[in-house]
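Removed: one protein chain of the complex. Kept in place: all other protein chains.
Chains here go by letter, A and B, matching the order in which they are written, and residues are numbered from 1 within each.
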Amino acid sequence: MRLESLINLDRRIVYLLIAIGTLLPVLMPIGFRVTTTAPVEAMFEKIESLGPEDVVMISFDYGPTTAPENTPMAEAALRHCFARHVKVVVLALFPIGGITMAGEVLATVAPEFPDLVYGRDYVLLGYKDGAQAAMKQMGVGIANVFPRDNAGTPLEELPLMQKVQTYADVDLVITYATNIIGDYWANLVNAQFGVPVAIGCTAVSAPKFYAFYDSRQIIGLLGGLKGASEYEHLIVSHYPELRPAYSQAGIYNAMRGMDAQTVDHAIIMVFILFGNIVYFLILRRDRRASRRSA
Amino acid sequence: MSPETWYDPTRVGAPLVLLLLFSTVVLLMIRLSRQGRGMFIRRIAGIQAMEEAVGRATELGRKVFYLPGAGSVDDIQTIASLAVLRHVATLTARYGVDFFVPNKDPLAFAAARETVQEAYLQAGRPDLFTGEIVQYVTYDQFAYTASVTGMMVRERPAANFLVGAYHAESLLLAETGQTTGAIQIAGTAEVAQLPFFAVVCDYTLMGEELFAAGAFLSREPAMLGSIKGQDYVKAALMAFIVCGVVLEVFGVHWLHDFMTLGNGH
Partner (left out) sequence: MFWKLRLPLILTFCVGLVPIVTFFLTEKVPGVSFVRDKVEQYMVIIAGFALLLGVVNVTQSNIRKIEKRKPGWPFAVSLLAGLFVMGTMGILSAVRVGPFQGLLTTADGTVTPFYWMTRSFFSPLQAAMFSLLAFYVASAAFRAFRVRNVEASILMIAAFLVMLGRTPLGEYAFGWIRGGELWLPGLTDWIMAVPNTAAQRGIIIGAALGGASMSLRVILGIERSYLGAKH
C-alpha cells in the first residue's frame, strides 16, 4: 500500500472506528476507575459545607445538544444537595431547551427523595430571556424577574421563596453552561454581588473556565464528562444510599459515558501516532530518493 | 438598603481609572492619526489572504460563502464581522463572483443585508445584488449548522469566510468546508473555538485581530489610530501586571486591592 494513500486515509475509516469505539463500551461496559481532581473536589466540598438552612441556586444554561455532558453533572449535584437537605432554587436562562432540561433533571432526581416537598425544599422558577438583564435584576429582587414559578404559582405563596428574595439569601450558584452565560455568572453575579459561583461546563469550554477558577472567580469547576464522572464518583463514595441511582442497568451516567470517551481518545491517539509514523516514513523515503539522485 | 452616595464607591476606582486611561489614549491616537502621523500596523496574514480567496473563487467559477457567526448585533464580534463583510462583499461585487451570506441571528441578518447591499452599490454593481445573497436560515445553532453544511457540500464554495462569534458549531462548519476543498479564512474572539479554527482553517484571525481587521481594511486614520491606542493600553496593562506581580512577591497588596472590583472574590 502506498504511503500517500495511508496519510490521506479516507476519513470514513476514521469515522467507522470512532463509531465502533463509542458503541462497544456502551453495549459492554468496561468500568474504568475514576480519580478526582481539585476543581471538582472544591465544588463537592462547598456543597458538603452546606446544610438545611442554606440555599443553592441552580441555573440550567444548556440545551439538548450538550445534555450528555451537562445532565449527569446536574443530576449528581442535585442529588448531593437533596441528600444534605439543602434548599434548591432552579431556573433556566438558556433559550433553546434550558427549561426542558431543568424539568427533566428535577423529574428524574426529585422522586428519589420522597420526603422533600416542592415549594418548601425546592422550587422551579422557569425560564427568563435576556440572561445578563435577568441576572442583574435578581440582585435587586428575584420576584422582579420571576413573579411566578414555572407552574404559575405566585412566589409569595411558596415558603422557600419567602425566605429567598435576592442573591444575599443564596449561598451558592451553580450554572450548567455551554457558552457565554457561564461567563456572565462569574463576571457579573460573583464580581458584583459576591455570591460564590460554581460552573459545570462542556469539555470544550473547560480550558477557558480554568482561568476563572484560578483567579477564584468561581469556587469549583466540572469540566465535561470527566468532571461529571468525578462528581458522581465522589457522591457515590460519600453517600452509599445514592449508589442504586448509578448502578441501574441501561441508565446512562457519566461514569459509563467515560468508558466510551476513553476508548475514543485511545483511537484518536493511535491515529495521531499512525499519521506521524507514515509522515516520517514519507520524509525518509523522499530524503533517500533525493540523495540518490544527487 | 438605600445608597448613601450618588456614585458607587466600590466601582469608582480601578474601573473608572482604566476607562479614562483607555478612552484618553485611544482618542489621542485617533487625533494624532487624523493629523497625519503615520501608524504602523503589522501585516495580518488572514486579512492579506482575503482578496486571494475571492480571486480563487472567481477563477474556479464557484461561490464565496460568508458566515457572520452566531452572535447578534449586540455582540461586538458581529459588528467586527460586518466590517469585514463589507470588504468581502466589495471584492465579490468587483470580481462578479457569486456570494452567499447565510445568517443565524435575525438582527444580524438585517444588518448584513444592509451592509452587502451598500457594498455592491459603492462598488458600482447594484445590479448584481439580489435578495438571495443574504438569507436568514434559523435561530437554532445546530439547525443552522445542518443547513449551512448541507449547502457547502452541495454547492462546493471555493472560499469560506467564518468570521464572528462561534460556539460548538465552529468545527462542524470548518471541517465540512475543508472536505469540499474551499480556502477558509476564520476569525473569532471565542477562545474555546480558536483551536478548532487554527487547526482546520487556512488562516485564522485570533481575538483582537478580528476587531482590528475592519479598521485595517478601511485604512481610515481614525480606525488605525484606535488600533494603535489599544496597543498602548495593552502595554500599560502589561506594565500593571509586572508591577503587580513584583509587589505581591514583596507582600505589598495595594495594587491588587485597588484592581479588585467591589465586593467580588
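Quick note on the criterion: a residue touches a chain if its C-beta (ideal position, glycine included) is under 8 Å from a C-beta of that chain, and two chains touch if they have at least 3 such contacts.
Note that the coordinates shown come from a computational prediction; the quantities given were computed from them, not determined experimentally.
S.K.: Mind listing the chain A residues that contact the chain we can't see here?
M.R.: Residues 9, 11, 14-15, 18-19, 22, 32-35, 37-38, 63-68, 96-97, 99-100, 103, 107, 129-130, 132-133, 136-137, 140, 150-151, 203, 206-208, 210-211, 214, 224, 226, 258, 261-262, 264-269, 271-272, 274-276, 279-280 of chain A touch the chain absent from view.
S.K.: Considering the whole complex, not just the chains shown, which residues of chain B touch the missing one?
M.R.: Spelled out for chain B, the touching residues are 2-8, 11-12, 15-16, 19, 22-23, 26, 30, 72-74, 76-77, 79-80, 82-83, 85-86, 103, 105-107, 109-111, 114-115, 117-119, 122, 131-132, 135-140, 142-143, 145-146, 154, 168, 171-172, 175, 178, 189, 191, 194, 196, 199-200, 206-212, 214-215, 218, 220, 222-223, 226-227, 229-230, 233-234, 237.
The rule is simple: only the chains that are shown with their structure count from here on.
S.K.: Going by the contact rule set out above, which residues of chain A touch chain B in the complex?
M.R.: Residues of chain A touching chain B: 11, 65-66, 96, 178-179, 190-194, 196, 202, 204-205, 207-208, 216-217, 219.
S.K.: In the complex of these two chains, what residues of chain B are touching chain A?
M.R.: Chain B reaches chain A through residues 139-142, 167-168, 179, 191-193, 261-265.
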